[in-house]
Structures are given as structure tokens and as C-alpha cells.
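For this depiction, one protein chain was excluded, whereas all remaining protein chains were kept in their positions.
Going by the order they are written in, the chains are A, B and C; count residues from 1 in each one.
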């Protein structure tokens, strides 16, 4: 017999965009919601009752772009070799502690991401639900030229070994292969258990002009292989041209359409393309004070700001994204990161998403659209909206109970009273269950 | 009254592919050939007579890819600032000394190339006739990331100034511009007096996988702008994918279809593409012993060798190219260059083309096709074949008189007896008229 | 009641330089030797009897310079943080397995060296007896400018933390301090439990000319502070001038008098100085084939070879030294290390000393002097000869039983039958007790 929960008395903001339901009742049976309404249907006997009077219910938050393991210097990488799943779970727990019930990991060591994902999904571990892509197709590993060439040289052959764990046979070498060889590698990868594909349209180093990684026919091949394997395909680019190429190739999600390099903002035709096709794009909205990393690249930042306004004004389908992850105390000694309190950055898995929501408010996105950008639209983008993203009968019971109305002020998302994931109340005080990389709050 | 020359008694190999004409006569009036034949038409009185009995006449050689000023460390660049045209003329004279009557300069400081070209064309200076492209669109200058980043840092702001002389507003920055901005820059450049456009399809650094520089629509724009300005467009690429992209964009000349990176050789479909469209491609054929620079990149070299065989077997339209230029005595101290006698390299403007012809022979190209690859087909590729490339009545009188038959052995191209350019016998012993960078032979 | 051992029937080479004792008897009571002679004194009842008929007995070997933990890339450093003593013990066990009963560790993390040393000395762990100096006074840690600057930058602040573990407050900063400040730091260090001091007379980077680290009065101060703390002081230098400075300062042991830079060998006056004062010097004698690392620095190597001959001819007091340590399998991928079989290098803690003995033989050192350079003279140099270094009544019972006569051929040192350390037969097959860095033999 499954457990049942009845939450009554609160205001339900179901994530579908309609008016909130005052004095609403949500009935959960096992992992799923069985009813959502103003007047309760008969409730199961023995159900746990939660009095939500004066409180506010929303779907569990989602983060469309996170890096559950991404600490830059290869210290954790070496120290926890063979145990990266533990680091990934630690980050997923920190996200869940902050009300994020589902995360989309956009870069990491495939094998460990899948292990962590399955441990959580199959109930062996607590944490935010994970969907992951593993490698970025066409991009090197963490100590490669794309990220940290100095470190590779300092590590000799071991650097190549680390890179291989991330690259999984679909790294930069693909650029030198024939279409057929590359297709075989991508196919193998698409069938290796990942939830979506992510591929590089452009180079990643923000200090150089944005090179293009793959020709159009290679890009189409990657998208086709993702679809053949039944999973969505997301692009990575840092230029306007990159967005057009990814759109032409048929990518389902256009990563970071807000990041268009140092020299130009989004063109009207590009915004129009996004709006017309309703292609979702994770964006890195942050309160102005905390855009530290990109402030170093001031011309990039100015374009990003301008792009946010253009995208929101035109009604593009933006998604909450933080590109966050646990930074070790050592990494935080990086001068650029000490200029702003850590909890104001997007990085912090427990709080970064709150900063996104504040920024969206700052930039003029209305409160309901912000919520949808953080829930339903992410579920749709990743094609899991039959199960997740809204409070509706039949859906998995992921939800937040907040003390204050998030539609009044984005700040109110911080007022979490309870987090329910798959029909269970999360013991947030117990998270993370083990601290490896993170520091106490 | 113009001067006339009658050359009689030699075997004429006119560069059109037919059987050589024994005991032939060529009549030159002024700069042009007025007749070519086995039996002479009446010759002008007072004509200078050249007895070519036992000798062999060919069109003046052409080099489809040379860098008249390209010494790597920025020493000559600094020492001869404001006088690069003199260095360019020195190289053009060395080429002419070696029987090359026309060169196509594929990278250099536009302003000085044009000055040197015009000085030669208008008779103020002797030297091989120059056609030039100046900048490589999408690529940095000589001390940029694309070539020599160390040097730029050592020079402070002056490094940027040097780069700007080469980039001419169409460098790497184009990658970060909108299509319209980029088009304006390319248009301005195409109308600036250059003879053809050269653009980068891929990145240039052979130590990294080949990134793509421009999206297809950018590439098409560049080709269109070249054509709009009435000049041919040549691509640069170092990958199979790059060749396809350039072909799709409509480039008239595909630079280095033999260079396809370290991981793969030309695909049959690519060779087929080249052959079917008869798109000409300058290739770097060199005798195996002297392929020093690329030997450093052994996997590249192996593919290049394989590609040469594939291209020649399929009958692709290859063009003689050396990518040569004068190396200063200091540059020759670079260890990689001391492994092989300098006169066996492609670099030497006076002899590099002979090495190409030897290599073509080595690789099985028949003697007549080799000659055509070094003359007529280059003229056609650059769309100047109404004036140059063969020995025909009406054409400009550029020709070589050789002591030995070049169709017997490629080695025989070295047996130059006389060089005639625009109807005048060249005083080869007087070249170069001034030695700045080059050392005595 | 202590255990007793009687070893009889073998040829005793007691390490004092006299003629070997045939058919000798050694009696051990507890940890010490109670008699050594041709005719046995009465042996204790219940003594364990070892029949050494046909075998050869020598003192346990010593290594005057080893680095028990020194793997270059900071991988083991990170992975085993907090457990370096285990790595150190592993190396000490490998040395013991090879017949080395005492090692002098000349650089490493003080805290862990002392822990490992005490664990072994107090019987909690097996392994070669360790004497250690910890820091090299005046030199940076493992990822500092002195060793591996790239690695430090790749590690951010953590690099400084690692360096501090090695530097212990007496690193390069001392060069910028006043004599009084520096004295206080050295005094603190000399009293911190290390067995000897090692200080840098010159810089360490073999690619640069040898700078001098400390002025004469600083050097005298360091020597004085060592002596004040009752421990010997050893210098490090890589130039002739450095040897003179260290000798003038009163250093007890002159590190590497054989290493005198790329430009000059030892001067006669320098050899004379060493001989006259009988100052011992650890030297890096290796069979010519295996001097890989220094072959990279050919001019250095030639001087080292010349110096060895000069030192041996003059009768300088040389000591067996390997500067060895366990190299991880990753480190062995360093191309320079793959040119020679690992077991022919000095590095291998189990076999490096055999290579030294072979090299000494090659260079003409007579067999008895070689043995003394590997035993008694090391004990004297480090002022522990009242307990160790020879087979004499009263001394600690460290000895080897060899199948073949080491005085016949240095190769015969490999024929170890048994190793006895502190009166106990070592179970060599059980070493190392735990493999962390080393690979199976």
C-alpha cells in the first residue's frame, strides 16, 4: 500500500499559467499527484495531512543547466577518482535542499553521472532528479585545451586519462574524422544511457573569437543521431552565427542564446527565429552585482544584458539555467570569485537558482513566466512534461511549499517551508548527507 | 616602334598539351607573341634573332602560391618597415631568376604588395609578375595567435600595429561580426586593388584540430563579394570538411586540397567533387626528402602523400604551389630547417618550384600534365588565361629557353638558358638587383 | 629475554676494510651484534642458527641520498594527502627489500617523514631505517619555481599549501629575510625533529646558470644552527663555487660534489679541498647507459663523468647516493624515462643502489672502497657510526647474507640471500606490505 499525503489550505500555483487556486487541496498517492483542486475530492483515509494554510504551493523547481561536478583545478578530480558519483550526489542534494527537484547536468564524466542518476532515481540516494548529457560532443575534457591546458601539462599522461573520462570518444578528435567515423562515434555515445546530447557549435574559450566546431552536415548528423536514439539534442554556442547553425541543424534546445560574444548582440532575425520556432534556450540571468566571471569580459557582458532584454521583450522561450556547481574552498580563492559573496553567484547549487529568479524579475520577466521558465518549459524542452513540470493530477509529485507568495516577489522563493519530491517530504536539514567538496552553509 | 624577337630552331612545348613542335619558330613583337609555328611566317626586319637550335621552349613558369614576404621572426618586419615593397621585389626577382615569370602571392601586407606589383607591371622594377590577395580573410596578422603569439606580446602595442597591416580590417574580428558588418568589410577589401580574395575556411594552426572559421552563409558572402568585384576567390583549409564547405560556397580555387589534417585523408567523394567540378587546387608536392616542416607533423604528412596520389590518379586539377619565400639567414637557424639543404626545400623562390616538379614526377604525374599544372592551369584558375599560360599568338611573351628537354626529366627544368618576360630577355645574372633578406646563391 | 641469532660458516666482510674473515661467526643478541670472529665465542643456548656456509656477509647497505616521496606530477600528492607516511614507508620497504637497511632522505614533507621514520624505528612498521632532513633550506616546495611552476598555477592556492608542507618556513623566503629572522626560522626548524639539515648553496634548476642562494654569513649561520641542535649539515650545490662556499661554511657533508654545472669540471684545488678535509660527498655514479636524465644535459654529464674520475683518483670520500624514489606508472610515461629499462636507473629504490655499485666498479673504485662508500663512510658522514655501518660487536645488527662474493664483482650484490635488520631476518617477499605508488616487480 502506497503512502498518501493531503496538502490543504494553501494557494496553489500549478505552473500552467492560470490564476492561483486559493485554499486549494493537493492529494498525492505514492509518487504521483492524484488531484489538484479548490475543493477536495474525498481524501484517502490514513493519509498524512499537511496544513498549508497561508502558504503557497508550486511545482518543484528545475535547473536546465548545471554542472554537478566541475571544480576547476584537478584536485577533487584526483582525490576522488573512482568516486565522482559521490561528488555528483552531494551537488544534487544541495540543489534539492534549495528546492530544485530536477536538474539537467550539461557536462561531466558520463559513467559517474549515470551511476549517481540511477542511485537517486532508484531510491538508493536522496537528491535532485538528474538528467545528464555527459560529454560535450566536439569539446575536450577538463584539462584539455578547451578548459585548462596548463593542468594537462602538469599531469603528464594522466591528463589524457582524465580528459578521456569526460570526452568518451566524442571529443575534439571528431573534428578530424570523416562524417562516417564521427557518426559511428556519436551513435555509440547516444546509446550509452545519457538523457540528452549536447554538442559544441562553437569553440568554448571566451578569450578568442568563436570558431565553428562542426560543419552543417556534421551538425545535422549529431541531431539525427540524438533523435534516432530518442533523446533531445542541445547545442552550445557563443555567437549569433552559432545559434543560426544550431537552429538550422534542428537542435531541440539552443544553449545560451544570450551569449553572443564580445562584438555583437542578437540580431532581430535571430530573436525572431527563436520566437517563431519556439525553441527553448537556457539563459544565464543573474543579478547585475554578481555577474563577476563575465564582468571580466565586459564586452561579452554588455551583449548578454542586451540580449536578455531582447529575448524577454520578444517572448522567447527562456529557461532557468545556472551552469553552477560546487566550488571547493580552494577554488573560491580565485580572486575573481572573492569579489562577490558566494551566495550571490549562480554557482551555488543551493541558491544559484534564486539569484536567477531575482535577475529575471530585475530584467522585467513577469512572475508567472519566471515560474514557468523554471518548471514547465524546462520539462517541455527536455520532453519529460508528461511526468514533470506542473502540479496536475497524474504527474509526479514534486512540489514546494513556500511561506511567502513567489508571485509577489522573486525573493520569496527563498521562503521554502517544505520540499516534496516523488510524494515524500524531503528532510532538507539532513542534506547533504556527506560533505566532500562543499562547505557548511 | 616596338622591339621584335624571333626565336628559331628549338622545340616548342606550348603548354596546350599537344605534341611539341620541332624546329619551331616563335615571333615576338613588343610584349606579345605574334606567331608560333613549325614554319615561320615572315619575320620582321630588324628583329633580334635567337638561335634555339637544340633547345626547348616552354611558357614561363607560374607559382600559384608564394609568400613574397613571410620571414617569421619580426626582424625584417621591423628593420624594413615602410620598405616591404623592396623585400617583395627581391623575392619576385629571385623567382624570375628561376624561370617563374608570374607568381600569385597568397598572404602579405596589401599596401606593399600592390606597390611592388605595380612597380613591376609598370616597368619601374624587374621581377616576376605579381598577382596578390593581401590578407587571408578571417585570419590574424604575422604576430597574432594564428602565427606567432609570443612575438606579439614581446612587442606591446606595436604588435597590433603590425597585425593590422596584414589584416586590413578583414582579420579574425570578422568572426565576431554580423553578416552585414562582415560583408561591408569584405566589400571594402575586395575593391582595394587586390587580384583575388583568399579566405580561411578553417583555422591555420597545424597543432590543433581544424576549427571552422566561417559559417556557410559567411563563406558564400565572401565568394559573392569577390565575384561582385570581378576577382576570383580562393579558400584556405586544412580538413576534408573544409574543402566541401569551400566548394559549396563556390570558391574558384580550393587551397591545398592535399592538406587534410592528421587523422584522415581525402574521401573518394571529395576527390570526386574536385574532379567533377574541375576546381583547381594548389598543392604542396615536394620530394619526400625535403618535406621537413610537415615531417614534424608526421600524421599530416602521411595523409598529404596519400592525397597526392589520390588526386593525381583521379585527374584532379592540381597547380604548382610552394608557399615559399625568402628565409633570412637567421630564420634558417631554426633547427627544423637545417636538416635539409635549403635548395631542396620548396621555400627558396629561385628553386622551390623545381623541387615541386621533381616531386610531381616522383608521384607519377606525367611530364606534360606537370608543365600544364605549372602554367596554363594556373592561368585559367586565376582567370588570366587570355593573356598568359601558353605559347600562342596573341599572348604575352613569357617563355623559357631550356638546354634540355623538360618532358624527359623534370630535373631538366633547371637547365635554363634564357628567360623572356614580356618580350624582353631577362638579365638573370643581375637578379636580385639588391640583396636585403636573401643570401648569395 | 631477547632473541639470539648465530650466523656461521660464511665469509665476513665487516666493512672496516681489512681482509675478509673466512668461516666466520657472527652472534646477535637482540638488536645488536655481540661478537664477530673467525672462531666463535660460546653461543647462547636457544639461539637461532643460520648456516651461511659458502655465503658472504656484509653490513646492511646504506643510501646517503634518497627521496622516499618525490613523484613529480602532483597526483600522488593530492590523492594521498594526509597519508604521505604510507608512501614513504612503501619506499623504505622497497629499499629494505633490496638490502638497504638505512636510508637518508634528503627532501620531503617533514611531518610525514618523521611519522614514517618513527613508525619504523619504533617497530610499528617494517622498512629501511630512515634519517631525514625534510626541507631543503632556501628552496621551494614541489610545485614551486624551483621544481614545477606550471603545476602551482594549475592548482591555485592549493599549490601554495603543498609547497608550505615541504618548505616548513625555511624555503626561498629566507633569501629575503634579515640574518636574525632567518636564524630564528632555521633554529626552529633544526629543533623540529629532523636528523640533519640540508641547505641550498646554489639554485636547483639545471637549465640555468647556478645562482648562489645564501651569502657566506647566512651559510655559516645555517651550519651553526645545525650544530647547535646537534645534527650534521649537508649542502646542495651544482657548481664548483658552491662546493667551496659550503666547505668554507663548515658543512659536514657536501652534496653532489660531482655535479658542477655544464661549463666546468672540478678544479684540482677543489678536489684537493675535499680530500684534505676528508669531507664526504654523496655522488650519483650510474652505469653510463642509464644516465638518462642528465644525458638530456649532455655538458653536465660530461663534467660529472670527469669529476667522478677525478674524485676517485684522488681518494675523495664518496658516498653511495641515488636521489631515487618510487616513480608512479604515470610518471614513467615521461619520454625521457622510457629510453632505459627502469631497473637500470638509479631511481628504483629496490635496485638503484646496485646500479651505483656497478658504476663505481666501472669507474675504477676498488671493491672494498665501494662497500665502505655504501656503508661505513655513510654512517660516519652522518655521525651514526657508533651504532651502524660495520659488522662489529656492539653495533646494531644490520647485515646482508649474499650468495656470491661482492668483492669479486659488484653485480654480486644482487645475490641477496637474507637481509637482517636489527637482529631480525626480514621477510623480503612480504615487501612492500601495501602497494600504493609502486608497481609489481
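Criterion: a contact is a pair of C-beta atoms (placed from the backbone, for glycine too) under 8 Å apart; a residue touches a chain by one contact, two chains touch by 3 or more.
All values derive from a computational prediction rather than experimental measurement.
The chain not displayed here makes contact, within the full complex, with B, C.
Taking the complete complex into account, C:245 is the one of C:151, C:245 or C:318 that touches the chain left out.
Summary of contacts with the chain left out: across B:44, B:73, B:193 or B:206, the touching residue is B:73.
Across C:84, C:214 or C:413, the single residue that touches the chain missing here is C:214. Contacts to the hidden chain, counted on chain C, fall at residues 145, 172-173, 175-179, 181, 203, 208-218, 239-241, 244-245, 261-264, 267. Interface residues of chain B with the unshown chain, by the touch rule above, are 72-75, 78-79, 81, 148, 150-151, 153-158, 161, 330-331, 333-334.
Going forward, only the chains that are shown with their structure count from here on.
Here the chain-to-chain distance from chain B to chain C, counted in touching steps, is 2.
At the far end from chain B, in terms of centres built from Cα atoms, lies C. Inter-chain spacing, taken between the CA centroids of chain B and chain C, is 64 Å.
For this pair, chain A with chain B, the centres built from the Cα atoms lie 52 Å apart.
Centre-to-centre separation between chain A and chain C, using Cα means, comes to 55 Å.
In chain C, there is no position where the chain touches two or more neighbouring chains simultaneously.
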